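Shown here: the complex without one of its protein chains, the others still in place.
In this document, chain identifiers A and B correspond to the written order of the chains, with residue numbering beginning at 1 in each.
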Amino acid sequence: MHAVVVMILQRLALGVLTLFVVSLVIFGATELLPGDLASSLLGQSATPETVAALRRQMGLDQPAPVRYWAWLTGVLQGDFGVSLATRRPISDMLAARLGNTVFLALYAAAIAVPLSLILGVLAALWRNSLFDRIANAGALSAISFPEFFVAYILIFLLAQSGFFPSMVRLNPTMSLGDKLYVTFLPALTLTLVVTAHMMRMTRAAIINLMASPYIEMARLKGLSPLRIVLRHALPNALAPIINVIALNLAYLITGVVVVEVVFVYPGLGQLMVDSVSKRDIAVVQAIALIFASAYVLLNLTADVLSTLTNPRLMRRK
Amino acid sequence: MADVLLTIKDLKIEGRAGDDWLPIIKGVDLTLHRGEVLGLIGESGAGKSTLGLAAMGFARDGCRISGGEIDFDGIDLRRASEGKKRALRGRRIAYVAQSAAASFNPAHKLIDQYSEVPVLGGMARSKAEEEAKTLYRKMQLPEPDEIGFRYPHQVSGGQLQRAMTAMAMANHPDLIIFDEPTTALDVTTQIEVLAAIRDIVRDYNTAAIYITHDLAVVAQMADRIKILLRGEQVEEADTRTMLAAPKAEYTKSLWAVRSFARPVAPPPQDAPLVSVRNVRAAYGKVDILHDVSFDIHAGRTLAVVGESGSGKSTVARVITGLLPPREGEVVFDGETLPADYRSRTRDQLRQCQMIYQMADTALNPKLRLRELIGRPAYMYLGLRGRALDARIRELLALIELEPDKYIDRLPSELSGGQKQRIGIARALAAEPRLIICDEVTSALDQIVQEGILKLLDRLQRELNLAYMFITHDLSTVRAIADEVVVMQKGRVVEKGPKPEMFAPPHEPYTELLLSSVPEMDPDWLSQLLDARAGKT
Partner (left out) sequence: MGVLIFLAAFIAVSIPLSWLFRAGLARSLPRHMASVARDMPLTAAFGLWVIALYVFVAIFAPLLAPFPERAVVGTQFQPWDSTHLLGTDRLGRDMLSRLLYGARNTVGIAFATTALAFVVGSLLGIWAALRGGWLDQGLSRFVDALMAIPSLIFSLLLLTIFGTTVLTLILVIAAVDATRVYRIARSVAQGVVVMDYIEAARLRGEGNWYLIRREILPNALAPLVAEFGLRFCFVFLTISSLSFLGLGIQPPTADWGSMVRDNATLITFGDVTPLLPAGAIALLTVAVNFVVDWQLYRASGLKEQG
């Protein structure tokens, strides 16, 4: 078999293994709970009998591996169990919100990825120019701002005067245009934060590349700057750029939590924060697993793609 | 003169250091005629690469041309627009870089990189490929019809260097700049590349600037030689005159470098200090050493010679215990050493010390000389306080560095040669009986090399040290060895006293190795190629 196919299969296997370990960590974390779930749910005033009854009802009297297996097989079939706080099936709570969160993340990514790649490449090409300095200082500041600061500044500037709504109310009958309009501010917040990161990384990757001897050789061959960038730098820049994009899409996952809370956006992040304050561990576990899986899959995709763009790996000696 | 191709007058180039600009080239003149090859010689930091690039009107990032004239065939390269200079580069002036492996784009096939400029100039793709194959054949590349369709990482270093020369030849340029094109290659590979470059430059009547630090190489390639020292021109003359009668003191000192040689020692009478016996060693599953045996005697120097991949450094790792052998043993003064250094006693560790090739990576940059040199004396000999201080000063004096001036310096405050001396002092501080010298002179300029070799020789006589000298450089072997071991692909090809090794008859590989070392005679390459052609 082709060496690359073997390599990609190895990566995929590693990805599955990572997912498995992640599920173990997320499940295992609950085992660290002082006391156990039933007693912390009922509080200190509960009698031992009621605790024992609840424990039996929740299956907590089973050994941990058995419960893990039940949980994992359930998750694989889309059944995350029931919420401890509301007693509703978690899958029902997640269904609509997952879609909303994915929509918001994609919206932000669709603006941020092209924008930051263009800005990053330009900053690298015009290194030390005024544009580069301003872009850099701007990006550095944006990275330094907490997401909620960016969000409130945008609300202050754009929502308070009535241009955009500061709270997002979605309903299923909305047209795509309306949806894009009402979610504009949260998407913009995410875009600003992610663009700064991505622009800086793209710039660094390109500068690193432009310092390599084969780029100097291309210049000494009398090639035009455009040709040098497109033909000599870009094919080698794909792998680092893919990694930058993956890293930042993964970053969106974290950013989404705070932004959803600020804009009261009905997504997974908001649900997670609510569940943490209610200490609804079953829901937190489910959402953590979804976020972590998305993160792992993104990195895995980037890994495979950058392997495919590397001629050294694609064509062995 | 009508056939002048390139004129450089009073050229000045500066490099940025923080907010300041420091001069790199300080007013250099240069005239090159059509079809002429000029050798540009200098040690590291002489500014020869910078000058070579300036001949293309090019300055690296962080450098700027600050004064003087560059005239290429009537075109003023200092005032020409970027577009005009681009039109010259790759077409009328071409460049061959030191490391072809790094200078070929890893993402494209060799022939695509060859064809790029010709096709942009309007040549049909198929014609460009045909020409490439012709040039590959002329450069004596194996499988000239197929090799272009490989990626750079699929081709060896020597072949890449030739492919790059072919690429430079693509548009039959008037001038090619060769920037140390064979420095990274083994001697036996170097010959092939040198021969190919020389022939093709002659065939196409191309002018060239050949940059190198190796006098013997430039003697083969150049019609004229120009010597640079720290950005200034020292002297210039045609090759034979320059070799026969250098005028400037600096040039004479360069020429004199290879004069050091120690007298031939009588055969050893005593039992060997170290015996390496039937060693087989491997990294993972791959055997690196096969049945290697040799002896080292007290007060004598054994040189282990070989090209990259011969396993010569691996032998050192086996002796020091960094790489326990699969079979065989190392006997030190009659007792077998534990294979792993972690199982050796402190005294066993003390007796065998190492000096490394790169003093920069062998000395901890954050420690002062006092601790660098003092630590072994503290550990092994238990010296403390005033006794330790006295010993450090004694060692500094021994390596000819003034103790009061240097004892509290950091390695970064020393020159390359001084750093290597500290490496020697650190080894001496342990009061060892064997010192392993791993390519200790190959990172240094030639004049500095000479000083290090003399110092090592003096110390050996004073302290009755045994040296194991690992090197690829046969002139170093000639200078310092008593016994020689020649290695190839992990095997000992030949061993014996130095006079025997350098006199025929030789093993075929030794013969190849010896004959491949360039000599200062300008006719050496032609004669060698004739001789080899006659034999086959």
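Criterion: contacts are C-beta pairs under 8 Å (C-beta built on N, C-alpha and C of every residue); 3 or more make two chains touch, one makes a residue touch a chain.
All figures in this text were calculated on a predicted structure; none of them were measured in a lab.
Although one chain is omitted from the display, it touches the following shown chains in the full assembly: A, B. Only one of B:A124, B:L322, B:A390 or B:A531 touches the chain withheld from this view, namely B:L322.
Summary of contacts with the chain left out: across B:Y250, B:Y356 or B:Y406, the touching residue is B:Y356. When the whole complex is considered, the residue among A:T189, A:N236 or A:S275 that touches the unshown chain is A:S275.
Seen across the whole complex, the unshown chain contacts chain B at 17-19, 320-322, 341, 346, 349, 354, 356, 358, 361-367, 371, 375-376, 379, 412, 426, 430.
Summarising the interface, chain A meets the missing chain with residues 18, 21-22, 25-26, 29-30, 32-34, 137, 140-141, 143-149, 152-153, 155-157, 159-160, 166, 250, 253-254, 257-258, 261-262, 272-273, 275-277, 279-281, 284-285, 287-288, 291-292, 295-296, 299.
Simple rule for what comes next: only the chains that are shown with their structure count from here on.
Between chain A and chain B the centroid-to-centroid distance comes to 50 Å (mean Cα coordinates, whole Å).
By the touch criterion stated above, chain B contacts chain A in their complex at residues 53, 56, 58, 60-61, 85-91, 94-95, 97, 99, 102-108, 116-117, 120, 151, 153-154. Contacts from chain A toward chain B in the complex involve residues 211-214, 216-224, 231-232, 235-236, 311-312, 315-317.
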